[in-house]
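Sending over a structure as structure tokens; questions will come in a sec.
Only one protein chain is missing from this complex, and each of the others stays in its spot.
Each chain gets a letter, A, B, C, D, E, F and G, in the order it is written, and its residues are counted from 1.
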């Protein structure tokens, strides 16, 4: 069987994890891969932790949800708590470095547990709005399922009409993507 | 198994077959017998043929309806048509002599097919209102499940309060009962 | 004779009044509504074996059409006789 | 420090104005309704990580109580300071 | 106030009247209902008798409301019930699903009529699947199928006790024949027979200041995560499995050496009983099995009863609904062929059963 | 007007979007519906796409109305459909019962959510009993259970054809996962694939003056005597039995020599498939069987598939609803023990199935 | 002799006498409807839906395409037809139980949406078909099978004001009226206008008709008339309540 890359992304309502998931799986699909993305949804419109389950493979994918992710990304304290269950011995667990007291809840059974300062950098260097694009970059770097160029194509598809109006936005997004990937690379390299 | 006497009574809405059935089975129950009575009912409040299925026995009774009656009594032309299906080789089929062209529809497979001029006699000798009590008398005579005295007790129970106000009514009802029985006896005797 | 053909028709000065017993259920609504109270129960039986109404001999129907109008079973037809014809 | 104790209290001439960030969802309804437009976003974050409002330094709260009234999360308390005390 | 029934007495009445008397005897407080044939007379008798015993009644705007007002009544601690049939039974499934989720001990009397759709107002046994499994859940409910007026009386009383003891919605499954026919039975004061009514308790509106003297009752049926729901359903199932052996009821006779066992429920079982007597009198080895609880189903009892059999005959006034329950429940316990005498929407006489068995025996 | 889909193309979308496209591809004329999670987006897409292709939509006041307006639409000759789930599925059973009685070819898409009651808006397979047997009748309906977006597309189109060809109400049974997830599929113009849409005809409102040029259409669902109803139901059953072999569909593999056969339907069967591949790779003799039609059930196919098996494992996101169907349908054909991996309201992963099978194989 | 039946042309003669009880007002309402259909010449365009309730007895009443629906569900069935086939003239015929109790959500929402259908509701102050239970329209003090001691407004409210309710939510283009079989000509006019209003595409058209149920009222002809002519109007005001084009309140 072909390898399936499983990614769980979790954050607060406004953090845009569902967009990240959608862009990522759209991109994979556009590249002729099989992708499956399912959002987690509860009764509340706002306020809960939002989780996106993504799978990308070269062959058709089975169950929409999974027990253990290859990469689990948590962007808030509550998200850290909620996503522990998806961590197994081979999982790379990534969380935002800004989460206070994250240590208390961090999973202890993962292959790697990495903090990336995406929120901080997005605020300081880029714009808080592209925080989630940084996360996308990080996720792609961690999994290698797609190249950054492929992701850029997908961004273009989704936001192209906005980029046309404001080419700086394109630049900003590309930067965010690259910066996210870079942060991830540093972390994986154990820096 | 104890013998169960099965009686099907059918007539037009206003002819009072359900009252006859109710008085008869009430009387049987009062005498300590087992009785079961089920009215046939369709969607219309008025207008259909009304059928009463009665069973009287010394032991508990099984199914509420039956295929073949011991006595089947039909009081209108439509009732004759509708009740044919309940007639078997041992059935005594009784119909009111006033029914025009009854011959056309009369069952041919019964043990006996008897016409009694109850409607005529009730009109001429008694009162149209006690037509159904005559039928009750006839039914009891044909089946022997109850004595006329037992039926009178049941009548008293149901109509006693009216009889009190108008003792002539009691007399009329008793007469109807007896006259009905007598008509039946004559018929059975082959007169 | 089938009930269907057994109609009661009464010709009066102003109307040919007819009841179709095969349609009449003997409800009596018509009788109550006749402004000249000429309707009463006849000897003929309707579809349920109850009597059907007819126009009394002594009171002529004034062809007001009320009985026809209120019969829920459309069992009555009142044919107005044109004044001209009678004069 | 837990969010719960992290309230913002601003004492002005007419009112002690307080927001409880652990209840504030940053909807901004209060800001829009202040008749003297003294409310604005502060640096403190509320329960959803969005900013909580506070009273501008330069415009004193007139203790009209509107912001408290319209906060769907009961995150604001406006304590009127009795005129007597200030005179 | 006088008890509705002192001691016991023989009665001769319609099944609907029996249900009304049974509810009185069971000290039911209130009935909620919407008219539908063939259950109407339950309401008619209840509204006539009720005021004499300070019983309440509410006629609702539909069966959805009848179901949900009953839920409300029960939540408030009243011994409340309702009755329906046919399309009304479909509509009540919504409230039953809430009662299942929240373990609200509602009691519902179903008088089955012909189906599907409006069909006939008369009679059938076509609401077996609906009554045992009709919601968007796992059928965590208890269903008694009655055969006689005595049953109707006994099991209506029992239904209240079962519901309040086990906290699963409980049904009395009758039919149009039972509803409309008259036969004799003994009505009685349950206490006199040693039947104590399980006391009711309010699930809402208890004494004391919520949040001060006690926690408030906060009851819900909605959950945010799959896992919450999973845990609850698993728990209910476990409890249901645990109590099932206490709950299952059946009736059987002449099965020990029977080659053909007739399986039927409700009013049809009366014909089966007659048929078995008649066939036995002729020397034909036939047995009688009647599940009284259709849910939970007396699977083990049935397995036992058919030990010697070569053939099973399911008789019902439906097109195989009891057959489905039997197959479900006997799977793995039996491989006997199952024949059906299936008469959707019409009554079954003993003569038909006798003929069918003879035809089967002849093969 | 352009066809909604010319030729065929690969798409990546949610299941609800797939259903909307499939209905367009099937030339559906009108959708009636009431919002409920997880089916809402079917309506959202339909209302966005519809006007471009002169398609109509009516949002009704509840699911009862959505069901009955759909019935009306179909009666008038429109290719009409609706969609719901959970408590809405319960409420639609009333109209389905009318459609069953009157053989009205309605199409309903069910996206199952957790139950009973409001429960969760997410996902389950707990509406199997309800969808296959939920009315006050004999379950004369057809139910397709889909597993993939491709299925959703194919079977939504097929549902219209099945309904209009056989005139039994037809369901597409999906679930919250399928509704909300995105995956790839090929959408296509059915004609291009040689699928001709069965033409619709008005059952009411035909041309010509009724009573003069033609008899009026006089359609009813109520009968006065038991016997009338009996004759109709028997007739329907006969027809249902006759067409069942044409209708049943299933998917199987690796069953020939399988000692354990995994039976599952819908989205869960995807996990089973993965598990079987994985287990086979490890040399464990396990087979895969997935009923596609849950009603009628592919009983013979299943019997065939388990010929060599020693054990059956039913896997479902419900507490034994598929188990019940399997037991019903295998009774008499098999005595194999049936194990369950029953996960009401939660998804099942292939890992769980693998573990379960290994545990079973170890015994 | 060939005296012609005074029967609307659109009635189906083969099924007459119809199945309603003697003196039942349904017959009169359907006569008014039949005459309206005749006069408007729309027999081939009407789709007639009848409810469960005694109205079901009309399933083969007309030479008009007809569907018998479920209790309370005639409004949505006819709505469904009309939405799919706007060229049809949809008539939803129902009782007071069907319209004001179990089907009231459909009635008020059809009114709100201004569905282009005509709903005719027969108010006989009880549930006729099921044997005379209390209806939302039963009169105070009225004895029915479920109010054996008389309807007590304290516990069960006052008679439902259906057309008034519909008029409160219906908007421009809607037609709302209450007629009575005590005035068949007027009732016919109201029904005809309700059909014309649909044909003109104006909006929802609703007519309640006060009617009789001698069977469950246990009344003779005289008392039947008395009840519908004298008692019912005490609680139900006859007349047109909303007419398109006229100025509102």
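What we mean here is this: a residue touches a chain if its C-beta (ideal position, glycine included) is under 8 Å from a C-beta of that chain, and two chains touch if they have at least 3 such contacts.
Treat the numbers as computed from the prediction; the structure is a model and nothing was measured.
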Chains on display which the left-out chain touches in the complete complex: A, D, E, F, G
Options G:17, G:49, G:80 or G:136, residue touching the unrepresented chain: G:136
Options E:36, E:83, E:98 or E:292, residue touching the unrepresented chain: E:98
Residue, one of G:161, G:180 or G:211, that touches the chain absent here: G:161
Hidden-chain contact residue, picked from the options F:62, F:249, F:300 or F:352: F:62
For subunit D, residues in touch with the removed chain: 7, 9, 16, 18, 20, 22-23, 25-29, 31-33, 47-48, 50, 68-79
Absent chain, residues of subunit G that touch it: 100-105, 108-109, 112-114, 136, 153, 155-158, 160-161, 164-165, 167-169, 171
Subunit A residues that touch the omitted chain in the full complex: 43-47
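Here is the rule we go by: only the chains that are shown with their structure count from here on.
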Contacts common to subunit B and subunit E (chain labels): F, G
Farthest chain relative to subunit E (centres taken as mean CA coordinates): D
Pair with more cross-chain C-beta pairs in contact, given B-C and B-G: B-G
For subunit B paired with subunit F, centre-to-centre distance based on mean C-alpha positions, whole Å: 54
Length of the line joining the C-alpha centres of subunit A and subunit F, rounded to whole Å: 35
Subunit F-subunit G separation of Cα centroids, rounded to whole Å: 39
Shared-contact residues (touching 2 or more other chains) in subunit C: 48, 50
Set of subunit G residues in contact with two or more other chains: 20-22, 52, 56, 68, 70, 131
In contact (per the touch rule at the top): chain pairs: A-D, A-E, A-F, B-C, B-E, B-F, B-G, C-G, E-F, E-G, F-G
